[in-house]
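Structure in structure tokens, see below.
Left out: one protein chain. Kept in place: all the others.
The block that comes next holds chain A.
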Amino acid sequence: MWKNYWLMAVRNLLKRKLYTTINITGLAAGIACFILLALYLENEWTYDKWHTNISELYRLRMDYGEKGEPVTHTALTPSALSAAIKDFPEVKQVVRVYGVNATVKYGEKVMNEDKFVYADAPFFQMFSFPLLSGNAAAVLNGPGMVVLSRRTAEKYFGQEDPVGKTITINGRTSLQVTGVAENPPSNTHLKFDFIASYSTLQYKDRWGSANYYTYVRLNKADMAGSLHSRLSSMAMAQLPEEARNSGLTYDFTPEPVSGLHLDSIAQDQPEESGDKRYNYIFSLVAVMLLIIACVNFMNLATARAAERGREVGVRKTLGAERGQLFWQFIAESALITFIAVVLGMLLAALLLPAFNNLADKQLQFGGIAGYRIYLLLAAAFFITSFLTGTYPALFLSGFRPVQVLKGKVNGPKGDNLRRSLVVFQFAASAFFIICTLAVGRQLHYIQHKKLGQERDHLLVLEGWKEDVNKLQAFKNKLMQQAGIVNVTASPNSPMSIEGGYTLGNIEGKQPTYEMSVTALPVEKDYIKTMGINLMSGEDLTDADIQDVLKADSLKVYHFFLNETAVRLLGWTPETATGKRLQMNGRVGSVKGVMKDFHFASMKSKIKPLVIFPEYDWFNQVIVKTSGNNDREMIAGIEKVWNEYLPQTPFSFRFMDQDFNRLYKTEYRVAAILNTFSIVVMLVSCLGLLGLAALTTQQRTKEIGIRKVMGASVASVVMLLSRDFIKLVVIALILAAPLSWYIISHWLEGFAYHTTLNAGVFLGAAVLAVSVALVTVSLQTVKAALTNPVISLKSE
């Protein structure tokens, strides 16, 4: 019996090629996207959860803020925290992790490395990164030791055994390789290539600066609460009396490592965090895609009821029971689904590299949780077969033979359901199109909003490690090159200034008055190079620079405040200049007021900012070019760089990249959303195409008669398309309010955002209707052009 079912199924598929192609293509596309998104979500949801001791692992977050100000949460903590808590009864182990950029040298190989961290000895005992060689307890157990990731070991040592070899860091420190670790998986927030022993640094423990991640392993998983209260009282005890009285908050909070990727509220993460909301959206997209593909199947299967109904009738008169017919139809959809699943898997495997690129992940089939994806696929197969098979099977197997044999099949009920399903599909498509357009609009807005400072034609040369005195000579040499307009330097990117400082002893304020600001030490030509507008005061002079190069006690600082800072201090740009103040011990006065510009993501409002010359250290040199002959110019800059810094490999980036990195998540989400909206739309259109084909076929006679009566081709096309377009319009009307709600919500996450206007909805409407129209026309025009003699004869 089953042989007969399969035989029927195969012959049916081969006979109705358009129908089969539509079904299989749609389902395969749906399944491929489903697999890709499932891999992505699997990666997101399993972040760091694979560590053996995960329930006992926490990272300490620092929370601080002034009275009345919002509290700042940061993942970076002072280095002294570790020693202060290691004897707490809750704490089993503490590990500090300190990330740096380093230039690594082994033999002839010199490379800049950005995944270089220092960590305390128990790192490999606390976390479950597998070691390929070396003992977890010993590999970091003393100064001058380093563990390499497998890929790094291969990069530097090739076939050689790296253990026992020595590498040189920044031309100064020698480290001995004590072990090789398996490459960190893509689902961990700690992605290292080098882990050197923290004791190598020989830093004194300090409370004054917070640059270290502090990880704690608890004695028992349920001790986080009591650790937190102990940490809170310790933090308060650290504060000086007057600070405590002024209402300053200061606290450390344990955050579970399992939730760092998606739940942590801390800034300054070692890796860009995930976003739960986007994960929910992607889950929705994955399920929707599958449902839409299934809907195609159901729609086409029931639309073909007239054709298949006759067979049902005949089989019933031959003694078939309803159950037997039911299973026959299930077999058919299972066959289609099976082919689609296989194709979908192949497609997913084929598209995985492109998707990884899009999603900025290194996903692969297999891996730690590999078997789960096959379970999921099996589940998807059964659910899809069931979903797609059951309804048509019930629908078709229920026909009474006499109705069928008399030719009465399509009741109005089936038609309405089909229409509703098409509306549902297009509502989903329209929803995604509207979201895609709106997200694109916001990103366009961000790209084109005037920042208030330059970001074009700016090159950032990374890894300046030489003395600041050498900088002037380097600068002069660069300025001699044609096409270079300005050169300056700063410790980190102008696109995301993050340094936290405090203003105090402000002229005209109470001595106890303090204000938190963001500040950036800069080189003399910074304001000019970055094109920052001054509202009052003058740009820096050589004399100003001399002031900060003096011996510590004699130094005089020159501060530039932005508009927001000046306003918060109750000044105006005119009255601000010359006002004396201190910033973290730096004594000086206001040199000028800068017009507000964006120095961080537009998700938050512009905050008070101070820019001041200080020649302690610069990490990067910023070069402003005229914008011509970039390639030649970069070669010229590289030559000069190699002359001055032969030990450091030349590497550069464009300032634009820094800017775009601020919206990396948004760009990624937009890219994924774009791609999958297109797939949703295409799959929906496939369904529409199939439906249009069937409807046109069923109306062949009507078309023939109308043409004999003198109907024009255009009027016939109109007649046939009208019904479909009506459905698409209904879908749009349904999708608009929901997408409006979601998008408005999303836009509120940006302090600076566009407004939603009718344009987005109109754009989506035009797109959806025209795509639907084109799809339907593929069938209707052909039908309308057919000679009525042929179509009437066929009846």
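Here are a few things to note about the model shown:
We take it that a contact is a pair of C-beta atoms (placed from the backbone, for glycine too) under 8 Å apart; a residue touches a chain by one contact, two chains touch by 3 or more; residues count from 1.
Heads up, the rule we're going with is that contacts and distances are computed from a predicted model.
From the set "AraC family transcriptional regulator", "Acyl carrier protein", "ABC transporter ATP-binding protein" or "Deoxyribose-phosphate aldolase", the protein name that UniProt assigns to the chain left out of the figure is "ABC transporter ATP-binding protein". Considering A:Glu311, A:Glu498, A:Asp630 or A:Asp656, the position touching the chain not shown turns out to be A:Glu311 (whole complex).
Touching the chain that is not shown, out of A:His228, A:Arg244 or A:Arg322: A:Arg322 (per the contact rule at the top). Looking at A:Leu7, A:Ile265 or A:Leu785, the residue that reaches the missing chain in the full complex is A:Leu7.
What chain A contributes to its contact with the hidden chain is residues 1, 4, 7-8, 11-12, 15, 310-311, 313-322, 324, 400-402, 405.
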